[in-house]
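Below you'll find the structure, written out as structure tokens, and then a few comments.
Of the protein chains in this complex, one is absent; all others appear in place.
Chain lettering (A, B, C and D) follows the sequence in which the chains are written, and residue indices restart at 1 in each chain.
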Amino acid sequence: MTRLHKVPVIVGLFGLLACAVLLELAVNFGWVMEIIVPRPTDTVLSFPSLQEDMDLVGNFFVTLGMTAAATALALLIGLPFGYFLYRREAYGVAYEGWLAAAFSTPIVLLYPLFLVIFGRNHMTLIVMGCIPGAIPIAIQTRQGLLGVSKTLLNVGRSFNVSERDMFRKIMLPSAVPTIFTGIRIGVMYTLVNIVAIEYLIDFGGLGRIVSQMYDNFSIPETYAAIVAVILVSTFFYWGFGRVEKWLRPV
Amino acid sequence: MAQAGVIKGTVPAVSSAERSFDGRVSRIRLLTCVGLIALWEVVATLGSYGILYNDVVPHIWHIVIAVFYELISASFYRDFGMTFAAHSVGFISGASIAVLVGIWLGTSKLIREAMLPYLNAIGSTPKIIFLPIIFLMFGVGIESKMAKGAMSAFFPVVFTTTLGMMLINPVLIRVGRTFNLNKWQMITKIYMPAMVNPVITGFRLGVAITVIGVLVAELKFADGGLGYRLGIYYEQFQIAPMYAVIVLIFALAAAANSGMTKLQDRVNRHMAPTTSKGKKARASASGGLGVVN
Amino acid sequence: DKVRLVNSTKVVFETEHPYTGLEEGIFKKHNLDVSVIHGSGGAASLQAVITGSQDVVWGNGVLGVVSAYAKGAPVRILGSNIRGVQDLYWYVKPESPIKSFKDLNGKQMAYSRPGSTTDLAARFIAEAQNIKPKFVSVGGPSGSRTQLMSGQVDSGWSVYPLNKNLLREGKIRIIGTGKEASGLNGVTIRVIAANVNWLNKNRDVAKRLMTAFKESVDMTYSNTKRLETYAKRWKLNFEDVKDAAKDTPQSIATILPIAGLDKINEIALANKKIKKLLTAAQLKELVHPMGNKP
Amino acid sequence: MADILEIKNVSKTYNADGDSPVKALDGVDLNIAEGEFVSIIGPSGCGKSTLFNIIGGLIDDHDGEVLIDGHEVDGAHKDVGVVFQEESTFPWRSTLDNVAFPLEIEGIDKAEREETARKFIKLVGLEGFENHFPAQLSGGMKQRTAVARTLAYEPRIMLMDEPFGALDEQTRMLLGDKMLEIWAALNQTMLLITHNITEAVQLSDRVVVMSYRPGIIKEIIPIELPRPRTSEVIATAEFGTYVGKLWTLLREEASRGMAEAEASIAAT
Partner (left out) sequence: MADILEIKNVSKTYNADGDSPVKALDGVDLNIAEGEFVSIIGPSGCGKSTLFNIIGGLIDDHDGEVLIDGHEVDGAHKDVGVVFQEESTFPWRSTLDNVAFPLEIEGIDKAEREETARKFIKLVGLEGFENHFPAQLSGGMKQRTAVARTLAYEPRIMLMDEPFGALDEQTRMLLGDKMLEIWAALNQTMLLITHNITEAVQLSDRVVVMSYRPGIIKEIIPIELPRPRTSEVIATAEFGTYVGKLWTLLREEASRGMAEAEASIAAT
């Protein structure tokens, strides 16, 4: 069984490796300009110098830390707001369409405004990161609480459960999976916005490194930094899957 | 209280009560708008007295006038046209490739499991970070915006299509087999109609995300398009026109989103969940997460 | 003959010259069909040339070109676009105690982004003035302006003619210009560069293009009507551009021979733009004056 | 035996002041003695669940009254334990924690409530599944978990709304045996709502037949089969007679119900 499970992983890795080798050959034969696509080996080999010149690992943690801070802020805003929208039905109905619309707009374009208010510092990145994160959290919190099964609420009522226990022991646990979906989307959007703004304004962690390496025509380093960003997002994606599994074992 | 409210809420409300509820909703919306505008104006006014940041929060009427000037200027339509062209071409090409790949991933378990980790990794990475590569490969003209748009559109659509394929109710496929459908009939009569809903969801997300993708590329490097226009205004510190462009972009994005939502509702009007096991393809929620920027 | 030109920045006075060529029929006279697009600083404009999606870049930072060339990019310099960094200036709020660069010792001095021309200029100014400011990366002129005005930094940077309206209205006060970066005076800072493959195939076109550029620059400087079109193009107040010819004098902005390349070579090394100094042969190969073979 | 539960002239109209009022129940009168096993049977949509909700105190805007021990009931009553038609176990709790839930609410300490819960888990035949989660269990096991949870509340009256309605007939008959065992062990009053004639006859002392909308009591049939019973009783001739009698009563109602329900769909 376990052996069977590994087959796709091996196929995937093999495919990746094959692509890399093909690319390497393509560059070597001059089919692809080296200044456009570097050799995969060069990309890998550029990690040490990237670390030395730009402190890749340090900046990895800068981006990671800001994402964590922005996510915390997004939770702080999104969860209570979602709860409020649930409690006040009229507000919920009034705002749900707006929130969905806002979620589909390029909030990132507002960065000049935030640069102006918070300055060119980490605060701007955190605040801008938290807005697109808070929206799905609020939406999903409301949805989760609204979606609590009527039967389960009736079970609570039939046992004369107090209002407080009703919330703690029935509504909250049943809403958790939905809320968590919101949190996961929120984290990904937060990360995306933070990296996007880092890249746009040349400030902060990994996004800035990509921008700077590109400005320096250090193409292998640019690719290496991009790989680092992919690693961060994978880390969050995977990490949240883990946390979710841990919270709801079945 | 809360739970009683929910339970009673499911009983079809009396129409007069319904009307008064609608009234409250509109009132809340109106008040929120007024409140936000008032807040903005307070900040703007303080700004012109030099109390807060100078100039960056212009008065609403300045923005309204700027919107008006944008709307009557020919160059706005030129920029809009470029963005629109980049968006359309990018979205259509990205989404079509994604549908094909999605179908492929949906049918082959091995390929799916082999590729999904990588797709997820790239799908959840901010696509803006690939801009250098795109500029390198596609140059800096509109082609790069199209490529960026295609890349942005690809991921939500590929995820929802794959999900849609996987969630097709297997009994419907068996029905097809019992009626001896050939491969082509299987695709056109069963797979495609059964997947319309999740794929449309992917399209809806994709349209929104392609807007962001194209604009950001234009912001970084372009010779036209709304993102470029925005960038110029910002660089020249023409703040009111900058907000005007942002307002217009937001309005267009919201309009595109509501258009897609309407389309989705139309497609779904007869539909109970098309998927098996009651698992609704809630692509807008879970499938949507790989789709960012 | 078709030429795809990328103007590496926007708004600043230099960007006007290709338009003069275009709108006054100078390119046409030389049988050139030039299309112009804009970058916004940074490396993207040069990338466009390197990848061959554009043929010639106007006003690219010389460090970028040197750096790209050192990494094997197919790019060659055709001519100097501007020498020195005279068009940059630093300013403060009127009530600020800072009167000149000297007062910036220990204070914040703005520049745009690490490795940019403003970065370079700020360091050379500090060196020339023998001061030790705290360098702050603030982004472009707009970012600089808002951060200065909202009190986040002690001084801001700008480039003519941006923010001149504030100057005119007395809302800011200049404390010095890039002239004081004495180490950079006379050194070529921005260049016209071309893709070498294009160049080798279209050497004749390149030569004509350079001649047309020269004529265009002369025309811009001699014709006030050009100032008006310039102001209109970027929605600038005419008041702010009428001194453009003084702010960026023709003496540094004409199509001049490349100067101070050795110095650039050293600066590039010091800024990690290149890994080792370019050899004399390489420097020679890099420059194709006026489109002619080196 | 005294009547533990009295239902007096209970009526309920949904959407009473709206556009399309639905008269679900009309003047239902029913007395149930302590320790009795009564089933209520009727076609789909006849108001069974409505009556269930009223007795359980989950609907309160009805006419008529429900008395327990002669006292009017208002809201959920400690003496009435309810088991729902739908799946109602908490998916985030293990079987043990599900069953211990009412005790947890009452503030009983962990060790004690787990002991009690185990007792009832054993009673419904789920020993060994204490640490399984509902998603791991079959439909029948989930419903038994719900039954155990209600039993743990130790109500005097068990009120069940088609607890095994979603299960196949054979499993349901076997679980019927289980219910009879539980009833014998705990001596509670049982009020079972069902669709299923076999189940009703197999378990009950009396079967209450309801008519289709508005739900009124059409007839009450006493089932005089010997106790203790198991599902083996199904094979007897008397059993068949009762089934036949009930189907004769129900067939007309069920046909009318189906026809009316379809007519209302056709109107949409």
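FYI, a contact is a pair of C-beta atoms (placed from the backbone, for glycine too) under 8 Å apart; a residue touches a chain by one contact, two chains touch by 3 or more.
These numbers come from a predicted model, not from an experiment.
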Options D:Glu72, D:Glu115, D:Asp168 or D:Glu224, residue touching the unrepresented chain: D:Asp168
Residue of D:Phe37, D:Phe90 or D:Phe129 in touch with the missing chain, whole complex considered: D:Phe129
Absent chain, residues of subunit D that touch it: 43-44, 128-129, 132, 136-138, 140-141, 165, 168-171, 173-174, 195-198, 231-232, 234-237, 239-241, 243-245, 247-248, 250-251, 254-255, 258, 261-262, 265-266, 268
Residue ranges of subunit B at the interface with the undisplayed chain: 169, 171-172, 174-175, 177-181, 185, 189-190, 193-194, 196, 270-274
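Keep in mind that, in the parts below, only the chains that are shown with their structure count from here on.
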Gap in Å, rounded to a whole number, between the CA centres of subunit D and subunit A: 48
Subunit D residues counted as touching two or more neighbouring chains: none
Residues within subunit B bordering two or more other chains: 53, 56, 136-137, 220, 234
